[in-house]
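With one protein chain held back, the other chains of the complex are shown just where they sit.
For chain A:
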Amino acid sequence: MMQLTTQDIEAIRLSLQIALTATIVSLPPGFMVAWLLSFRNFRGKVLLEVFINLPLTLPPVVIGYFLLLMLGRNGWPGRLLDAAGIQLVFTWQAAVIAAATIGFPLMVRSIRLGMESINPQIIDAAKSLGSSKPDILFTIVLPLSLRGILAGSSLMFARSLGEFGATIMVAGNIPFVTQTIPLAIYEYASSPGGTGMAMTLCIVSVTISVIVLFLHESLTRRIQREAEG
């Protein structure tokens, strides 16, 4: 195994920073969208469902390209941001947006699975005990879908760590700025003599994934134990 350079270490740090930020930023909207899809009936629900799940079926490069068009100077969100003095394209924040967009359907699906496992009569019981909808959301739905939220967050985090296609389109592959582990591996693998370094970063990637999965398992077990009280 070869020694990591400062550029590699920065890529690892950036990967973690981007994945963590994407996960945290996606949690509140992910929870709300899952709640809407699980508990509310409204016109256009199917449309919302299709839209949310679109990133699962589209190639990430396509998503990245759309994001680039939107966040660039020619897209209206990009123009608005530009007017406010904010430029997102080719920054680590753009990588966060790319990762969040790609991982969002996975998060929503997991949280939704958790929410749909709640017996509707438990919600009815809470209503009859004087609990309003927002109250039920925070005192019943949120705690009872904790396992789904945790699973969704882990999936989102892991998926964000591995994000490549959309990130390279919208954030580029700039060392110390937007270069994450997958992008660094790509650069090593496509340059002569970089195989060893590519392998080292692969091992780092596997290690982080294993740690995330272990953390997820142990937290899930803890929640389960507490639930069984």
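The rule we apply is simple: a contact is a pair of C-beta atoms (placed from the backbone, for glycine too) under 8 Å apart; a residue touches a chain by one contact, two chains touch by 3 or more; residues count from 1.
Please note the rule applied: contacts and distances are computed from a predicted model.
This figure omits one chain of the complex; the name its UniProt record holds, of "Molybdenum ABC transporter ATP-binding protein", "Iron complex transport system permease protein", "Sigma-70 family RNA polymerase sigma factor" or "Thioesterase", is "Molybdenum ABC transporter ATP-binding protein". Taking the complete complex into account, A:Ile122 is the one of A:Met32, A:Ile122, A:Ile174 or A:Val206 that touches the chain left out.
From the options A:Leu144, A:Met199 or A:Leu219, the residue with contact to the unseen chain in the full assembly is A:Leu144. Looking at A:Asn41, A:Thr57, A:Ser132 or A:Ser190, the residue that reaches the missing chain in the full complex is A:Ser132. Seen from chain A, the chain kept out of the figure touches residues 119, 121-122, 124-132, 135, 139-140, 143-144, 146, 226-229.
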